[in-house]
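Below: one structure in structure tokens.
With one protein chain withheld, the remaining protein chains of the complex are depicted in position.
Our next item is chain A:
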Amino acid sequence: MTDKNKQDPRLPDETFEPYEANRRIPLPVYWIAIALAIWGVVMLVQTSHSTLLADKERAALDKQDVAANAPVGAEPAASGKTVFNANCATCHGEFGTGSVGAVPPLANSDIVKAGGAKLIAQIAMRGIDGPITVNGTTYDGHMPNFASALDDKEIAAAASYVARTFTGAKDGVSAEAVAEIRKASAGQDPWAGGAELAAATPGLPAQPSAPQAAADMVQNADVATLVSQGAGSVWSCASCHGDQGEGTQTVPRLAGLPAAYIAKQLHDFQQGTRENDSMAYVAKALTDAQITALADHYAVMRAPSGARPSLDGDLARGEQIAREGDWSIGVPACFTCHGPSGFGVAPDFPALAAQQPAYVAHQLAMWAGGSRHNSPLGLMAGIGKALNDADRRAVADYLASLPPVPATPKVELTAMRSDAQPAKETTNDQ
């Protein structure tokens, strides 16, 4: 190494000093610099343009919100018709005819005639949970409350529309009056059938007496503990799903889901046919009896909707998918299986109405990707794949805007249970 002869003779001696030669800047450097400068200016101008646009849009939206909350008097019928068709007609029919044996009619209804728009608003605000007699026929009444889904103005419009169109009433109800009703209804349970309505509103036709709901099912102490405190190494249901089973974000709403559906999901988590690490852990610690009892607990639970559209979905597109489907991409309407207004069809089809939008969109994506694969006949996998990301958000947001499902009444559940299996089995045997 110290032998100089082995080195390349071109190597400089140690005293050479680096310096810069005197050459011009190569032309391509100018071109690139100019091109980049132009691109930079265009980019900045474009962004400033879109920022200004976004600001304008935001300001316009704010104005709309202000306008929407402004108090208004009696509503024009057209707007009431829109609200009615979107929210009420799915069960009561576009012409208010109801459905024989299941949904009472509004057209020429003696109750609507007697109570007017104000009574309709009162019912819409609290929902019904109990038998009700309309035009001499007694219906097993379960109506959701629309307090969370519609604002005062919308309820006033729809109630006025019903009273005027279907019973020829002259007076509607104002948004201010509805606001009063909303205050009075806060925290109230649904109307316990026609009997409670009759007690509050003079002049209604004779109503059947409300059943004694409280005595029908003994509150299971074991279940109450599971839900509110957990047991052993298992945390409580309520710690994620909320004390009213309303869910949040990607944690689903459980209140009012069919008992059989809840039980099946818990069993699927146990066996690994539905994947979720948290739920698998919890479900594996539950006995079959506990699962049945928990399913019953949530199936009869009534809770206001905790869901609001929050995914920036296109609500009109979501409504189209939910109510009509989109046959151009092979997607049937959600409501064909999940029931009118997405209230669910026991035992297999869960309610979708008022479900958390992030949960619905996430589950649809999971169906599409194959990480969730426990639906009968692979039905949901096909639908999930057909929907794109925007569609998933659209339909999830639309479903979140719906009123919550009316829960399975306790009486009915007990009856179903005793048909299927001895009621004794539902008590704890831990």
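We adopt the following convention: a contact is a pair of C-beta atoms (placed from the backbone, for glycine too) under 8 Å apart; a residue touches a chain by one contact, two chains touch by 3 or more; residues count from 1.
One rule holds in what follows: contacts and distances are computed from a predicted model.
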Protein name (UniProt record) of the chain left out of view, among "Inner membrane ABC transporter permease protein YdcV", "Cytochrome-c oxidase", "Extracellular solute-binding protein" or "MrpA C-terminal/MbhD domain-containing protein": "Cytochrome-c oxidase"
Contact residue for the chain not shown (choose from A:47, A:85, A:99 or A:239): A:47
Identified contact with the non-displayed chain, of A:322, A:368, A:386 or A:400: A:368
Where the unshown chain meets chain A, residue by residue: 1-2, 4, 6-8, 10-26, 29-30, 32-33, 36-37, 39-41, 43-44, 47-48, 50-52, 55, 275, 361-362, 365-366, 368-371, 384, 389, 392
